[in-house]
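See structure below.
After this line comes chain A, so read on.
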Amino acid sequence: MAVLEAEGVSKRFGGLQAVAEASLRVEPGRITALIGPNGAGKTTLFAMISGFLRPDSGSIRFDGREITGLAAHRVCRLGLVRTFQIVQPFAGLTVRENIAVGGHLKEPDRGRALAAAAAIARQLGMEAMLDAPAQSLTVAGRKRLELARALATQPRLLLLDEVMAGLIPTEVSEIVAVIRAIRDAGVDILLIEHVMQAVMSLSDDVYVLNNGRIIAHGAPGEIAANGDVIEAYLGQGAAHARG
Partner candidate 1 sequence: MRLRSGQAGALFVLAAFFLLLPQFVTSSYWLGLWTLTLFYALLGQSWNLLGGYGGQVSFGHAVFFGTGAYVSAVLQVKFGFNAWAGAAVAVAAGGLVGAFLGAVSFRYGLRGSYFALVTLAFAEVFRVLVNSWELTGSGFGMLIPLRPGAAHLQFTDRTWFYYLILALLAAACALVWWIERSRFGAYLVAVRENEDAAQALGIDCFRVKVVAITLSGALASVAGVFYVQYFLFVDSHIGYGPAMSVNALLAPLIGGAGTLFGPLIGAVALGALSELTTLALGKTPGVNLLAFGVLLLVILRFLPNGLMGLFRGRA
Partner candidate 2 sequence: MAVRAPRRIARTSRRNFIAAGAAAAAALGMPALLRAQPKTVKIGLIHPMTGMFAYNGAQAFAGAKLAADEINERGGIRSLGGAKIELVVGDSQSKPEAAVAEVDKLSEAGVACFLGGYASGIGLTASQAAARQGVPFMSDTPVSDQITGRGLPGVFRFGPGFATITTAALDALVAINDAAGKPAKTVILVHEDGAFGSGMAKFLAAELPKRGFQVLDSIAHPTPTRDFTNIGLRLRAARPDIVMPSSYLNEYTLLARSIHQHRVPVKGIFSVIGGGASNFKFIREYNAAAQYIMDCNHWIDPNKPRSKRFVKALEERKVDLTYEVMLNYACMLLIADAIERAGSTDRAKISAAIASSTFEDHIMPYGPTKFVGGQNQGAQPATTQVQKMDIEVIWPQQFATAKAIFPIPQA
């Protein structure tokens, strides 16, 4: 059974059809990627899955349970946690405190949550910044913090929204390793990503969203060869230029 199933999900903002009849499935034990050009509706789809937006139509099931329209914090408590593309740190708090907020979902004790936060930071290579205020972090640091905080909630399914954007290649490969490790630890992952290198090497399944519609679905290799996808990505004419 799929961990996550979205079926025919649509969302309209005023005159703009942000997501149209999008369907996707996340299978257990796999890393699923959602790609597409800017403005394609990926983040909107994420927001609907995680309960931040209510879809106009369609249904979302998590672990076989209907979660369409459920409030975000309830979705999170079921084990489905998202990160934000535009990072949303608790700017005034330290890295340790930031992560501990996530940890508190399962751990009421402050001391233990803080200790767990340190452990997660170590796992993500952030131990040096534990007591730095979140607002002093670099883009890469903030992305990592976003991931660490989500991870601290001990989720079943992690929705990662562009955690690699803006990272330098070495940082990207570090994060790729981290994400793999998370998957191996039994957390399923759905990610939005622009850094194609990472998508190709990480994911087992790729969905391509363009203008709010899923235009392709398949293994990374198939997707890379798909003319529609290349065109959607590099712009019109790219498929020919390549050939």
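Definition applied: a residue touches a chain if its C-beta (ideal position, glycine included) is under 8 Å from a C-beta of that chain, and two chains touch if they have at least 3 such contacts; residues count from 1.
Candidate selection criterion: all candidates are chains of the complex that A comes from, given by their letters.
This structure is a prediction, so every number in the text was calculated from the model and none was measured.
For chain A, the touching candidate in this complex, among 1 or 2, is 1. Per the touch definition, chain A reaches candidate 1 in the complex via residues 50, 52, 71-73, 76-77, 81-84, 88-93, 97, 100-102, 104-105, 107-111, 113-114, 149-150, 152-153.
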